[in-house]
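Omission of a single protein chain aside, the complex is shown with its protein chains in their original locations.
Chain nomenclature is as follows: A and B, assigned in order of appearance, with residue numbering initiated at 1 for each chain independently.
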Amino acid sequence: MQNFAESFWSSLTLIVTGDSELWSIVILSLQVSLTAVVLAAVIGVPTGALLAVGKFRGRQAITIFVNSLMGLPPVVVGLCVYLILSSSGPLGVLDLLYTPTAMIIAQTILIAPIIAALSRETILAVHEEYQDQFTSLCLSNWQRLKALLWEARFSLLTALLAGFGRAIAEVGAVMIVGGNINHLTRVMTTSIALETSKGNLSLALALGTILVLIAILVNAAVAMVGMRRHEAMHV
Amino acid sequence: MSELGVGICDLTLSFGDQLRLDIPSLNLDPTRSTMILGPNGAGKSLLLRVMHGLSQPDTGTVNFPDHYQDPARQAMVFQRPVLLRRTALANISFALKVRGRSSQDAWRRAMTWMMRAELDHLANVPARRLSGGEQQRLCMARALALEPKILFLDEPCASLDPNATVAVEALVQDAIDLGVKVIMVTHDPAQAQRLGSEIVLMHQGRIATKQSKLDFFTTPQNDLVGSFLAGKPLLSHIKESR
Partner (left out) sequence: MTLTKKFAFSTLFFLILTSAAVGSEYIIIQSTTSTQNSGLLSAILPKFEAISGIKARVVAVGTGQALRNAKNGDGDVLLVHARAAEEAFVSDGWGVQRFDVMYNDFVIVGPSEDPAEILDMENATKALSLIALEEALFVSRGDDSGTHKAEKRLWSKTLVDTVSASGTWYRETGSGMGATLNMAASMEAYTLTDRASWLSFANKRNLVVLVQGDIRLFNQYGVIAVNADKHPNIDADGAKAFINWLIGPEGQLAISNFRPNNTQLFFPNAKR
């Protein structure tokens, strides 16, 4: 049985030798998941903010709904996106199935609820802290929203990282809608699944190690940017 | 209108079945400073919030003289400093920009008030890294930079040491000298004596008395005031005054 040390060394070898195949897979993974995070943030953060400070009927129900969506199984998301993008589906004419765009759509759907729910929590806390002061300063709703988002920026960044983590580690949905096509839609996780199915467990584990390293790098980069500001702003 | 000052009429506010404010009528002096005294839970802060529009009463109205009515002519400083995650200076200029000042104008006015609060050397320090006293002075400077006609102060010195209290009180005195109508909640009779012109004593959501400072401290209107100034529990008095 291949052991972990061996896998770790082979992953290091893979990184050091700069295998171009590997790098294109890594870059595609990052592009797909980072784009999904940006899109999910564009959807999720305003949704979270609205649920945190908005006063409208059904807010409680929508909050419960969004919180429940956090537990969406990736495969179900993949299946739904497949059915929509399939040639026989409603958006089949766009010809997006088995493209990186399809994977971005699936990951966006998967993580937007997470970002929305975490943003809501964060913005709610900041809102409670500032609402009297903002009312006293006569902020318009729009000014209030902008200020809240800015004040919550560090915690929002954490919410985005949580979304990114789930997106880049996800395999079920991108496998279905991306098709794991070599040089086109093959990302880290689908490569790992493929190598596992070939019985190349140590290579699969090596790829897994690289995936973890990437996650650490991205988190560390954000933490460093965040920490500097964090320190400065004494949050 | 302006001669009538700040008028409160038939004001009630309950949380559940607990009546927290019950003020049939109260008129405050239009220009001179008002100190609202009373033990914890008397409803002082709640009354201030209602006057500033942060809490809605169940019944009743609060009337201001015409030139105070606009919320933009009012400002408030809270017991615990509420500061944004920005520099000290940016906290003031943010408030000014919200009120429609240009960036340049906001910056200039903010800097002026930083100097008056003796905080100018801390202008570019993140506000949340200032000491408690500095933070509260910054909040005062921010409120005053808005050039309010009426300034609500909710125990701004409650968590400050004596030195910091002196510095904040100096800024309150500045405001009074500038002609700002100050309505300040405090539980400290000595502070009320230093800063107030008229004194309101609250107890259990009601106005126990409203007197000029001199009368309040020399010829108390009722036993309640005497007990309060003597530091005695006020529980028994409310039953008598009913």
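By definition in this document, contacts are C-beta pairs under 8 Å (C-beta built on N, C-alpha and C of every residue); 3 or more make two chains touch, one makes a residue touch a chain.
None of these values were measured; they are calculated from a predicted model.
J.: Taking the whole complex into account, name the chains on display that the unshown chain touches.
T.: The chain that is not shown touches these displayed chains: A.
J.: Which residue, A:99, A:133 or A:191, contacts the hidden chain when the whole complex is considered?
T.: Of all options in A:99, A:133 or A:191, contact with the hidden chain holds for A:99.
J.: For the full complex, which residue in A:10, A:200 or A:219 touches the chain that was left out?
T.: Result: among the candidates, A:200 touches the missing chain.
J.: What chain A residues would touch the chain not displayed?
T.: 1, 30-32, 34-35, 37-39, 82, 86-89, 92-93, 95-101, 104, 153, 179-182, 184, 194, 196-201, 222, 225
The rule we apply is simple: only the chains that are shown with their structure count from here on.
J.: Approximately how many whole Å separate the CA-defined centres of chain A and chain B?
T.: 47
J.: State the interface residues of chain B toward chain A in the complex, per the touch definition above.
T.: So the residues of chain B touching chain A come out as 49, 52-54, 71-72, 74-76, 78, 82, 84-86, 94-95, 98-99, 126, 128-129, 146.
J.: Give every residue of chain A touching chain B within the complex, in rising order.
T.: It is residues 129-130, 132-133, 135-139, 143, 147, 150-151, 153, 232-235 of chain A that touch chain B.
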